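So the structure is just underneath, and the comments pick up after that.
Missing here is one protein chain; the remaining ones are kept as they sit in the complex.
Just so it is clear, A and B label the chains in written order, and each chain counts residues from 1 on its own.
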Amino acid sequence: MTPLLPVIVPFGAAAISLALGRRHALRRSLGVLALVANLVASVLLLQEVRDGSVVTVVVGDWPAPIGISVVVDLFSAIMLSVASLMLLAVFVYAIGSSRTDDTTLFFHPVYLLLASGVSASFVTGDLFNLFVAFEMTLVCSYVLITLGGSKPQVRHGTTYVVISLLASTLFVTAVGLVYAATGTVNMADLAVKLQAIDPALREALSVLFLVVFGIKAAIFPLFFWLPDSYPTAAAPVTAIFAGLLTKVGVYAIVRSQTLLFSQDTHSTLLLATAALTMTVGVLGAIAQDDVKRILSFHIVSQIGYMIFGLGLFTVAGLAATVFYVVHHILIKTTLFMVGGLIEERTGTAALRRLGGMLHTSPFLAALFLIPALSLAGVPPLSGFVAKLTLIQSGLEVGAYMTVSVALFVSILTLFSMTKIWAGVFWGAPEAPPPMPEGLESSRPRFPPLMVGSTAALVAASLLFVVAAAPLYQLGQRAAEFLFEPAQYVEAVLGP
Amino acid sequence: MIVLALALTVAVLYAAGTYLLFQRNLSRIVIGLALLTHGANLLLLLAGGRAGRPPIVGAEGGPAADPVPQALALTAIVITFGSTAFLLALAYRSWLLTRSDEVEDDVEDVRIATMTALREREAEEEIVVDEEAS
Partner (left out) sequence: MIAVLAVHAVVALACAALGRRLGRHVLLVGALAPASSLVWLATGPSPTEKISWLPAVGLDLELRLDGFGTLMVALVGGIGVLVFLYAWHYFGERPRLVLFTSYLVGFAGAMFGVVVADNLLVLYLFWELTSIASYLLIGFEDEEGVARSAALQALLVTTLGGLAMLAGLVMLAQSAGTYSLSGLLGGPPTGPTVAPALVLVLLGAFTKSAQFPFHFWLPGAMTAPTPVSAYLHSATMVKAGIYLVARLAPAFAGLHEWWRPLVCGVGVVTMIWSGWRATFQTDLKLILAQGTVSQLGFIMALVGLGLPEATFAGVAMILAHAVFKAALFMVAGIVDHEAGTRDIRRLGDLGRSMPVAAAVAVVAAASMVGLPPLLGFVTKETALASLLSEAGWPATIAVAAGSILTTAYALRFLAGGFTRYATDDREIVVDEAHSPAAGFVAGPVLLAIVTIVAGVFPRLVDGLVAGAAGALGSEGHHLALWHGFNVPLLLSAAAIAGGWLLWRYPPRAVQEAAARLPRAKMVYASAIVALNRIADRVTSIVQNGSLPIYLGVIVATAVIGPGVILTRAFRLPESLIIAENSIQAVTALLVCVAAIGTANVKRRLGAVLFLSAVGYGVAVLFVIQGAPDLALTQMLIETLTLGLFVLVLHHLPTHFENIGWRLRQASRLILSILTGVTAGAFALWAAASRQAAPLSGEYLTRSQPEGGGANVVNVILTDFRAYDTLGEITVLTVVALGAAALILTGRGRSEVPHNDEELVGQKGGDDR
């Protein structure tokens, strides 16, 4: 099976969707169909590489360093699979939502192109093509985040676009420097050729790439753009961004640190970054009093945990990171979907204007409580299993400082989740939230598609707990392969 | 062989571009980003090594320049143009809505920063469970 399928399918669907114009029912079915196909293709790819093989193809049938390599190893396949599940769920959610104009001409095609761009980032084996894939994802995100064009959206969209443009320029700079030093942009080729250059230069390049990808992943001190821009977007947009976009950055960090710069391990740097990211992110969350802003800061904090696992540079640590990423994508997307449902129901996400929803919407309360506790690492939910593996691998190598920070941050996470719980679901609202004009229509207050897709993801997160063993095994094997760059290189360049 | 003149130009472009970023005039920020982009593209080309004849098969005149960075730079130029164009569209819309070119500070962030005292008072009232008071 060609590893390009998850790129091509949504891409083609986007083109058709654009051509369909205003035939909405058709467009919706097309989108769902394409994203289901995307999910199936991703899972089939996962099936294919689960024994540790690497599927690779060079676009246009050129030999490896000449053309652009597309490579799927276990890590890529895992990311693809979970991403395509989210893309599908959020798409269904968006169809049900009154706040995404799925009736505007551009939402569907741009969303599908975003899906294509995300997949392209996960499967590419070429550094410059990674830049192109990032840009594809980014411009789609520019359009989606400003969908509607309200004043706050334009203001925050500007921040988002300016910072992304700066990051892109840095990326081009970094690619230029790498090409200057090695004369290639094929990642497998780079893995070989970077070993020959001045180690100090390689170290400097490694740090530069960490910064470039760190902006995308929103690590400390490069995360500011995220909590400002995400909450202003429509709920489905925020949900998919929260789940996927920063994780593309994490993916790139893991890939570059293990494949390109496997000789120089910046363990201390990464662990310190991880600790600071966790702490500053959670402190930011504590300072907020709006559901979506609290959740946005938690993305930052959680990225710290993923960097923590990588920074240990052990198989167990990296396995924990892979596991954590999957859990996080699932949980974070779900939480933002719940946030969107709260907004859909009440017209606001500000804590002081909400309250008592446990008694008016108990099912929604359950849909929030499960992922919220999971995020805080409460057993037996997925967050506990993920955090446990991190703590274990951290303690194994004696990273006591970072482990302490991770544990302390998880109680702060719980603290800020209880803030949402107590603010939204307990107590009485300070003032009955007025419904914005135009939304008091005859639409059901809980559109079934929105609730259904959210509930499906909550169920998936519970399934994640039950199936923890095989999933962890996958993560562990992915980590083992990530630490064997030779295998990747051989698969791409031939023996 | 490395050409100092190009490296110096890269340095000046990055410096001037960066300088323009640090302000609240959106148009200056956009211009700064454009300067940075020029710098990055020039750097890509510099990465290809010495100048040469255009990489066209059959052309005469010494060794050909490395075609790869040229192709990469070309793609990068077009892509960055796309993003810049979108940013300009945003600037236009922002002007439509606010009639100003200033990038205001984030409303929520500023609110959080100024509400500290208020929140502390609230917090103190809420936290202590004085079961003996009842």
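Everything below uses one rule, namely that contacts are C-beta pairs under 8 Å (C-beta built on N, C-alpha and C of every residue); 3 or more make two chains touch, one makes a residue touch a chain.
Computed from a prediction, not measured in an experiment: that's the story for all the values here.
**Student:** In the whole complex, not just what's shown, which of A:133, A:254, A:341 or A:420 touches the removed chain?
**Tutor:** A:133
**Student:** Considering the complete complex, identify which of A:87, A:187 or A:210 is in touch with the unshown chain.
**Tutor:** Per the contact definition at the top, the residue touching the missing chain is A:210.
**Student:** Just name the one of A:184, A:262, A:302 or A:321 that touches the chain not displayed here.
**Tutor:** A:184
**Student:** Could you list which residues of subunit B touch the chain missing from the display?
**Tutor:** Where subunit B meets the chain not shown: residues 1-25, 27-32, 34-35, 38-39, 41-43, 45-58, 64-68, 70-71, 73-75, 77-79, 81-86, 88-93, 95-97, 101-103, 105-116, 118-120, 123-124, 126-129, 131-132, 134.
One rule holds for everything that comes next: only the chains that are shown with their structure count from here on.
**Student:** Note which residues of subunit B are touching subunit A in the complex, please.
**Tutor:** 21, 26, 29-30, 33, 36-37, 39-41, 43-44, 46-48, 66, 68-69, 72, 75-76, 79-80, 82-84, 86-87, 90-91, 93-94, 97-98, 103-104, 106-109, 112
**Student:** Given the complex with subunit B, which residues does subunit A contribute to the contact?
**Tutor:** 128, 131-132, 135, 138-139, 142-143, 146, 149, 151-152, 154-159, 161-162, 164-166, 168-169, 172-173, 175-177, 179-180, 183, 185, 228, 231, 287-288, 290, 293
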